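Can you read through this structure? Questions will come right after.
Here the complex is missing a single protein chain, while all its other protein chains stay put.
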Amino acid sequence: MKLFDTGTLAVTWGYFRESRGGLVGLAFLGLVLFAVVFADVIAPFDPTLQHRDALLLPPVWNEAGRWPYLLGTDAVGRDLLSRLIFGARYSIFIGMVVVSIAVVAGTILGLLAGYFGGWFDTAIMRLMDVILAFPSLLLALGLVAVLGPGLLNAMYAIALVMLPHFVRLTRASVMGEKNRDYVVASRVAGAGNARLMFSTILPNCMAPLIVQATLSFSNAILDAAALGFLGMGAQPPLPEWGAMLAEAREFISRAWWVVTFPGLAILLTVLSINLVGDALRDALDPRMRRS
Amino acid sequence: MSLLEVRKLSVAFQTQGGWFRAVEGVNLSLDRGEVLAIVGESGSGKSVAMLALMGLLPATARIECERLLLDGQDLLGLAPKARRRLNGGTMAMIFQEPMSSLNPCFTIGYQIDEAVRTHLGGGRKARRERVLHLLELVGIPDPPRRFDAYPHQLSGGMSQRAMIAMALAADPELLIADEPTTALDVTVQAQILELLLKLQQERDMGLILITHDMGVVAETAQHVLVQYAGQQVERQAVRGLFEQPLHPYTRALLDALPERAPPGDFLPTIPGLVPGQHDRPRGCLFAPRCGHAGALCQTQEPVWQQLESGPGWRCHFVQGDPPAPVFPAPAALQQGGEQGEQD
Partner (left out) sequence: MAENMAENTTAVVLKAVNLQRHYPVRQGFMQPPATVRALNGVSFSLAAGETLAVVGESGCGKSTLARQLTLIETPTAGELWLDGHRVEPQRRPDAALRRSVQIVFQNPYGSLNPRKTIHQMLEEPLLLNTRQRRDERQRAIAAMLERVGLRPEHAGRYPHMFSGGQRQRIAIARALMLRPKVVVLDEPVSALDLSVRAQILNLLTELQQVLGLAYVFISHDLSVVRRIADRVLVMYFGRPVEYADSETIFTRPQHPYTEALFSATPVAEVGQRRERIHLQGEPPSPLNPPPGCPFQPRCALAETRCGQAVPELHPAGAGQVACILR
């Protein structure tokens, strides 16, 4: 099933290009993706390799810094740059998996709720309201505490916390679309419920979902970082950015670089994904287009 | 002096594919107490021209106009603020969808009062009196009760009456009605049209009625202006237009009406489509669809022809049915696009 024809894609790109922020974000994301793919090649060291002769070295431009530890090392002598490069893998992986789970599950639930309505709708939506009622990080924390700390469990927890947004968004779109004439026409042509839901209605609800997904991508990284920071996410010595921040907090006054660079990596990645998400939303929204 | 005089009004919109000429060189004049209908299909620029008149087009529109006089006042040089004061004051407009033209969050009374407050001012009590009077004027039963009604509590017909009341708040001299009855049922349409005509006569207003319904035109208008693809193609008094249309487009349009078509299984049709931005013909815009088009029509844009007695049209043909072969119009006719039309 094709969601967009090339014409739509070209038009979308044409509008996307007009947003400078979106382009900058896209460029930075390209850089991150490059790091993800070629981490083994470009990283100077193994991320878990401890250089006993180089503990807590500052970046090279600092007087005390020295080659080849470009961004310095941490308390046990691991090269920061290498850890950041490999960490991108984990963070991007977290974002993708969390968003995929949340999008797929949320879309299906929202589709069912919006399409069938009635008690089924009520049940699902109340459940989602319950999830929404908790502060999201607290809920994720509680879930991880139950499931046991670890990156995978943290990801499930974050996906669950994000679910309601996708369910609500999908449900609202579906309810708007399901009574349109083209859906009735499909029904008269003999289409069953499943076909109507997934082939007829869903493609017309995709635009807001795509945007919400990019925005959630950054949230997933942030939440995973937060869980990692609290010790409930990735466990050492995994070079996940949040976990790196958490390990480094005791050096915050002595060795600024150990804290700053992972924080900066998270900040820039999240910022660029949000920029791309904003630009994409504007590019996909027909109301933002000149007729 | 006429109430409204527009000369060579053009509107273009910037689009992805360049400038789109929505309205081209529209001339019109309207007297007090006159009902002018502007007829055309979608894309004929009839609504855009009137929105330009009201100054309601978005900033992306490029508006050109040679002369724009309302009640002797030049609108072209007017500051935006002064222009806004005229809107709803001297001229007012009502729209097609009465349900979406009213703000669902406020009561009818409040919304009409807003118009009264903006243009007339006055104390709360006096304004309320005015609003109740307006509601009564437009035939809304039990005005004190309706004053506090919300738009969703009114039917389409009642909403349109409320819109008319709002438009009349400051006793406008010119009322522009953009397809005021298209969204309404037939019996309600008849009520609203009757109301509009009654108010127009009582107050000696100028009324411009934008519509695509030839029946509505025949029953309400005194003069008719036919638009096609942004151009004015014919202007006539209503009787002449229906009895002896001058432009082939008008003639074809009237022939295609089920009630006027000759008996038989099939209706006469106009082949093809209205030209868009990218397939604009070089010569006459109607030539590709015109049954009478000749070589001249394909290459050269026709000019506006005007009879001394009033009727005018934009075509290479001279008056006559069936049309005479293509030849330049005789000297007896005034020629040239710049000729406005006077009655």
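Worth pointing out:
For clarity, chains are labelled A and B in written order, and residue numbers in each chain start from 1.
What we mean here is this: a contact is a pair of C-beta atoms (placed from the backbone, for glycine too) under 8 Å apart; a residue touches a chain by one contact, two chains touch by 3 or more.
It should be emphasised that the depicted structure is a prediction, and the values quoted were computed from it without experimental measurement.
Only one residue in the set B:Leu57, B:Leu253 or B:Ala293 touches the chain that does not appear here, and it is B:Leu253.
Across B:Gly33, B:Pro268 or B:Gly310, the single residue that touches the chain missing here is B:Pro268. Checked against the hidden chain, the listed residues B:Glu64, B:Glu114 or B:Asp213 yield one contact partner: B:Asp213.
Mapped onto chain A, the footprint of the missing chain covers residues 3, 5, 7, 180-182, 184-191, 195, 200, 203-204.
Chain B meets the missing chain through residues 41-42, 155-158, 185-191, 193-194, 212-219, 238-239, 242-243, 252-254, 256-261, 265-271, 273-274, 289.
Rule of thumb we're sticking to: only the chains that are shown with their structure count from here on.
For this pair, chain A with chain B, the centres built from the Cα atoms lie 53 Å apart.
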